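Missing here is one protein chain; the remaining ones are kept as they sit in the complex.
Chain IDs A, B and C follow the sequence of writing; residue 1 opens each chain.
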Amino acid sequence: MPAMNMIQALNDAHRVAMRADPDVVVFGEDVGFFGGVFRVTEGLQKEFGKQRSFDSPISEGGIVAAAVGMAAYGLKPVIEIQFADYIYPGYDQIVSEVAKIRYRTAGEWSMPMVIRSPYGGGIFGGQTHSQSPESLFTHIAGLKVVIPSTPHDAKGLLIAAIEDPDPVIFFEPKRIYNGPFDGYHDRPVKPWAKHPASEVPTGHFTVPIGKAAVVREGAELTVLAYGTMVHVALAAVEEHGVDAEVIDLRTLVPLDIETIEKSVEKTGRCLVVHEAPKTSGFGAELVSLVQERCFYHLEAPVVRVTGWDTPYPPAYEWAYFPGPKRMKTALEKVMAD
Amino acid sequence: MPAMNMIQALNDAHRVAMRADPDVVVFGEDVGFFGGVFRVTEGLQKEFGKQRSFDSPISEGGIVAAAVGMAAYGLKPVIEIQFADYIYPGYDQIVSEVAKIRYRTAGEWSMPMVIRSPYGGGIFGGQTHSQSPESLFTHIAGLKVVIPSTPHDAKGLLIAAIEDPDPVIFFEPKRIYNGPFDGYHDRPVKPWAKHPASEVPTGHFTVPIGKAAVVREGAELTVLAYGTMVHVALAAVEEHGVDAEVIDLRTLVPLDIETIEKSVEKTGRCLVVHEAPKTSGFGAELVSLVQERCFYHLEAPVVRVTGWDTPYPPAYEWAYFPGPKRMKTALEKVMAD
Amino acid sequence: MRGEDSQKQPNRPQLSLHVPEPPFRPGDTPDFSRLQIPAAGSAPRPDVAASAADVISLATDLVRVLGDDDRAVGPWDPKLDADTLRKILRDMVTVRIFDDRMYRAQRQGKTSFYMKATGEEAIAVTAAAALDRDDMNFPTYRQQGLLIARGYPLTEMMCQIYSNAGDKLKGRQLPIMYSDKAHGFFTISGNLGTQFPQAVGWAMASAIKGDSRVAVGWIGDGATAEGDFHSAMTFAAVYNAPAVLVVVNNQWAISSFSGIAGAERATFAQRAIGYGIPGLRVDGNDVLAVYAAMRWAADRARSNLGATLIEYFTYRAEGHSTSDDPSGYRPAGEAKAWPLGDPIERLKAHLIALGEWDDERHQAIIAEIDAQVRAAQKQAEKQGVLPEQGKDNIESIFDDVYAEVPWHLAEQREQSLDEAR
Partner (left out) sequence: MRGEDSQKQPNRPQLSLHVPEPPFRPGDTPDFSRLQIPAAGSAPRPDVAASAADVISLATDLVRVLGDDDRAVGPWDPKLDADTLRKILRDMVTVRIFDDRMYRAQRQGKTSFYMKATGEEAIAVTAAAALDRDDMNFPTYRQQGLLIARGYPLTEMMCQIYSNAGDKLKGRQLPIMYSDKAHGFFTISGNLGTQFPQAVGWAMASAIKGDSRVAVGWIGDGATAEGDFHSAMTFAAVYNAPAVLVVVNNQWAISSFSGIAGAERATFAQRAIGYGIPGLRVDGNDVLAVYAAMRWAADRARSNLGATLIEYFTYRAEGHSTSDDPSGYRPAGEAKAWPLGDPIERLKAHLIALGEWDDERHQAIIAEIDAQVRAAQKQAEKQGVLPEQGKDNIESIFDDVYAEVPWHLAEQREQSLDEAR
């Protein structure tokens, strides 16, 4: 199994899917000749031709709308929104159309498509290259929301998303495109190569949508995380010697509630972690579900570790980012209570 | 104090604010000559002239953007989005601009404006005239989110919102424009006239943003609600003889956490009610806050009463709407545990 | 006004905001004599392969074929045979009768809502005649004529309006928000404008696949102001998409006249110029002109020559919907004063002028269609009307959110069934 970083893995997933299904088409801003600003679609135009991989106008609304029309025709569009922060001009088409067409046509039309977008902070991107808008999509019935945290999962989940009959919002944690991140921005950058999850099966394979991964077993605390924060959380529990079970959700909708319940029932404590602002972040839903379903197992309130309820301030990136110190405080709190 | 329905109260609020401040301008689709499809802006063009109250093109993005420019100039725009379901084309301008301009300019520019929109179900409006998208705004730092539930509060809160230095998303529960609603759609429609909150002070007065109202005192359960659901909840606790304290939040952001905490600490139980779909609805945030802050007072898990995680199906409106039966089950559950 | 912005310079002209106002308001006597109506037959008809630059004048002209003498005239005459014209006439009459019955059904409380196409029936009905049967439409809510012209069963339409047991959309859409793939009719969205760029996406897909089918996008004059209009035009131009983009300019958007969408300064067809695609302005109440323009645009698209924007100029003769009373914002007599007439009357007169029709036959089809619509209605109502719906099959509201019902919806389904007990 070749070692890949996340970009290579995503690129490979596109190729596998495009080779298998001539109806898969890939487009978005700068994705054609150039291969995307993060190079995820590099070489696709060369291999599959301009009719299947091409640049689009700078119009996120138009990109999504075109994908709707293509999906209505019978194609499987995979579109890139250059940064998740720029998805809002396409929000109406996603919420009012992509998410609702199967429902409002009672299944006569469906909207198989993947809307890929790099998201999250930690890359000096400031307000408009760092956002984590996942909860704006988890609230919308009809959408699936997937966030990988390793090259292995990125490939397997993307292929699964492309093959899925429903529309999938696929957020890619851009901070860990090139290597995992423990939250210590002042330590040397690690490449994926040394991480076991950089070993990515060749050819076709899928990681099922709707299944979380227990990435660390533990007995005294359950940590729910996704994307970059999986790695930050893992590093923190190691550092503080907490015997935590760390669950990488991988899919936010539909959520793998079974894995979560099983774990919290065992540990009696739960920490929920994400980069997005706290108020109405996806963490709120996780906390609600855990307290609704595991209340009598809980020994302490579920604690949220999140970004602040402010826009993302670039010069204060590391005061904003929920890094090791915020993790530490939260771990102490959730274990002390 | 004259008895008003909610539409009259909102109309009156506009007049009071426009008389007091020549910088208040009001526009939106059909709001000028015609006075809006719900007639909230009726007569404003006549009283204040076409330069201060006018029709806009059908472009929610353009409406919000124009308001941004006007606020940058120094005006106080009050704009109407005809239905909350149509706010999405303006979502980018709201999220990326309205919400962030004070922050990104370190206060050099501010965005005082009110974005009014009728929201919620119960009026046979189907998927695109019934939505409750409040949590898509509560997640966005920089926005205030206000939802009145009576004519009295509608006027007082709207004046407060227009005078507020920050942008306010002002959702109006259209089901109760003309009368309160107990959730029994098959009972005769009640007008506001007989309700004490239809008595609306004349002239200028405000209901403060950020302050909830305890609309019913009680000892054994706290019910958190807003908009139409305040009335549904009140009716349900009366019907089932639960000694519940019902809190009308009135403002979702910034939330009146003090009133909530005080109540839950007293009652030890909490029910959260809204029309929006459950997953990542604002109820999730309320549940999270309550369990984070009142965990050791809770005798049972906080229960959510919400719309389903589906689009709004018009023919099944009353199976979708969180009405008396859903309230009953939830009341039994939260009191039994 | 706040401090820093208040220093006006007295030596400079004072600006003021222009707010467009329709020529007539309630109480006024509508007078359309200032309206420029070019003579029928006067607009040139370029080859479908003409460049966009060569057809610029057609964006401000008005393609008309039916003259005041009820005869077809000029290069745009599509030379349709009488059977085709009679079919179009019949379909238009069907739309009108259908609309009237369903409007009445709403007033009788059998459904919650209805929208008529009165006065603009020619457009959708005739477009269907000009298109190939497998071309795909992305309609808005006044294109019921497409379905009727393509033979979609009236009972099916009514079952949707009643959200009854026969409603294939399972009560999930407001009345009249039809969807039927087999009849090339994409699901109507309540969100204005969204369908317009979707049509272009479908057309792009057809081109990607080497297909020969074209897509037709439909939008109202008011909705052209949405950003989606621009997306559609941009994508259509950039990728040379085989699409026909139709603006139905019926001059009103609920209470706002078309000036609020920009019509004081330019025609909607002119928008095309800025994207380098042809724009045609066409008399929407003239069946022959409607047909000829749609055919020209569809032929062009099918020949891989790209998209066309067609503005069909018409008049919304009745209220916006059953929720609207237009006498609040325009003179009651305006519809009657509209100089481009009634499309049904105009086609009828033409067929009579051709010796292919007469009043008797006309009354006969009206009676026949009326009976047919009533029969369909009876049939539909056997399966229920809206106020009775929403009690059975409650579990169905959890279907089709996703291809499979996920756990959280399954739980909510259980809960809803408990409630229903």
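Throughout what follows, a contact is a pair of C-beta atoms (placed from the backbone, for glycine too) under 8 Å apart; a residue touches a chain by one contact, two chains touch by 3 or more.
As the structure is a prediction and not an experimental result, all values here were calculated from the model.
**Q** Decide which residue listed in C:45, C:96, C:271 or C:316 touches the omitted chain of the complex.
**A** C:271
**Q** If I consider the whole complex, including the chain that's not displayed, which of A:33, A:184 or A:296 touches that chain?
**A** Considering the complete complex, A:33 is the one touching the chain left out.
**Q** I'm checking contacts with the chain that's been left out. Which of C:112, C:126, C:160 or C:206 qualifies?
**A** Selected residue, touching the omitted chain: C:206.
**Q** Taking the full complex into account, what residues of chain C touch the chain not shown?
**A** Residues of chain C in contact with the hidden chain: 1, 4-5, 7-9, 12-20, 52, 134, 181, 204, 206-212, 225-231, 234, 237-242, 259-262, 264-266, 270-277, 279, 302-304, 306.
**Q** So which bits of chain A touch the chain we can't see?
**A** 22-23, 29-30, 32-34, 37, 50-51, 54-62, 73-74, 85-86, 88-89, 124-129, 278-279, 308-311, 313-320, 325-326, 329
**Q** Touching the hidden chain in the full complex, which residues of chain B are there? Just list them.
**A** Per the touch rule, chain B residues meeting the hidden chain are 25, 51-52, 56-57, 59, 61-62, 65-70, 72-75, 89, 92-93, 96-97, 101-110, 141-142, 144, 165-166, 210, 253-255, 257.
To be clear about the criterion, only the chains that are shown with their structure count from here on.
**Q** With centres defined by CA atoms only, which chain is the most remote from chain A?
**A** When every chain centre is compared against chain A, the largest gap points to C.
**Q** With centres defined as the mean C-alpha position, give me the chain A-chain C separation in Å.
**A** Centre separation, chain A to chain C: 41 Å.
**Q** Tell me, which residues of chain B touch at least two other chains?
**A** Within chain B, residues 61, 85, 88-89, 127-128, 279, 308-311, 313 contact more than one other chain.
**Q** Among the residues of chain C, pick out those that touch two or more other chains and give their numbers.
**A** 170, 172-173, 177, 189-191, 227-228, 401, 408
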